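With one protein chain removed, the remaining protein chains of the complex are shown where they sit.
The block that comes next holds chain A.
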Amino acid sequence: MDNNISMVDLENLLNKALEKISAATDAFQVEDIRIAYLGRKGEITLAFKELLDLETEEKKVKGQELNTIKNIIEASLEEKTKELLEKERSDLETREWIDVTSPGAKHLTGHSHLVTKTIREMIDIFSRLGFEAVDGPEIETDWYNFEALNMPKGHPVRDTQATFFVDENLVLRTQTSPVQIRVMQNQKPPIRVIVPGKTYRRDYDVTHTPMFHQLEGLVVDKGVTLADLKGTMEVFVKLFFGEGRKIRLRPHHFAFTEPSIELDISCGICTGNGCRACKYTGWLEIAGAGMVHPNVLRNGGIDPAEYQGFAFGFGIERPAMLRHNIDDLRLFFDNDLRFLEQF
């Protein structure tokens, strides 16, 4: 009888397989062994195929034996896999150790200019209060920049705002306020706008640059009061500078508002006790404001008997300097990336 699969063969086969499994050192070898015995053309698989040619009784006996061997090999493979994995995991820490203190791989990002960041934050705050941001020309006529804002020729305030002139009629706007007039001329109340933008004055030192930024606000409607102005300023300070800053309104004088006020916040550096930054007063001036002067409303084409309003103006660089402890305003427009990249 042609007996291809003898017991001896099977025993040999098993021993050999187990030997190989035992000798395997990684998952790839284990997989190779699995394929060599149990794969589509593997020895065990082929042996099963050979069974088909046998008599029923023998098929049954051999089949059982073959099955037993297959199970043993499978179990051994599984065990070996597990053993190898355990071994691999046991020294993972040392084998794949990295220096976590080495610097991270770089992701390059740009940096928004501090002025832009500050304006954007202010716009966000005022947007929540229903203000819309608008724009206007930076080279203005004398009428819009001064005359319409209740500063006729010869007005002493004109001298305090060292003005750049283009010619007799044109100036670089000394404030964002001329946009108030332009808005009033183009829009009927209710008006609620802010005007961020560049402004120019003829000063140049550690705390003055000939170009700087302001954010102007204007509210016009029936029944807008000074108390509303105060409330608006308080909300702004709370959201921009954070809770815990005290606010103080001082009467002041501006030609285009009446009454006029200045807004102080408690010094964040010394918390109001007095230091160099606040000139030992405990307070920092951050804005000018007031009720829009009737003449200004008239110049904007609005009847002061029917409507009233308030206006305010914040510097941009100054609050930014205070927040970030910057001691020289000129750095803002030097455009040294070593400065700009810090924000």
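Quick note on the criterion: a residue touches a chain if its C-beta (ideal position, glycine included) is under 8 Å from a C-beta of that chain, and two chains touch if they have at least 3 such contacts; residues count from 1.
In the analysis below, contacts and distances are computed from a predicted model.
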Hidden chain of the complex, named as in its UniProt record, picked from "Phenylalanine--tRNA ligase beta subunit", "FAD/NAD(P)-binding oxidoreductase", "4Fe-4S dicluster domain-containing protein" or "General L-amino acid transport system permease protein": "Phenylalanine--tRNA ligase beta subunit"
Which of A:235, A:275 or A:326 contacts the chain that the document leaves out: A:235
Options A:27, A:46 or A:139, residue touching the unrepresented chain: A:139
Candidate in contact with the missing chain, chosen from A:172, A:265 or A:302: A:172
Absent-chain contact - pick from A:84, A:123, A:239 or A:326: A:123
Hidden partner interface residues of chain A, rising order: 108-113, 115-116, 120, 123, 129-130, 132-133, 135, 137-139, 141, 154, 156-157, 159-160, 164-167, 170, 172, 187, 190-192, 198, 200, 202, 204, 209-211, 219, 221-228, 230-232, 234-235, 248-253, 258-262, 279-281, 291, 293-294, 308, 332-338, 340-341
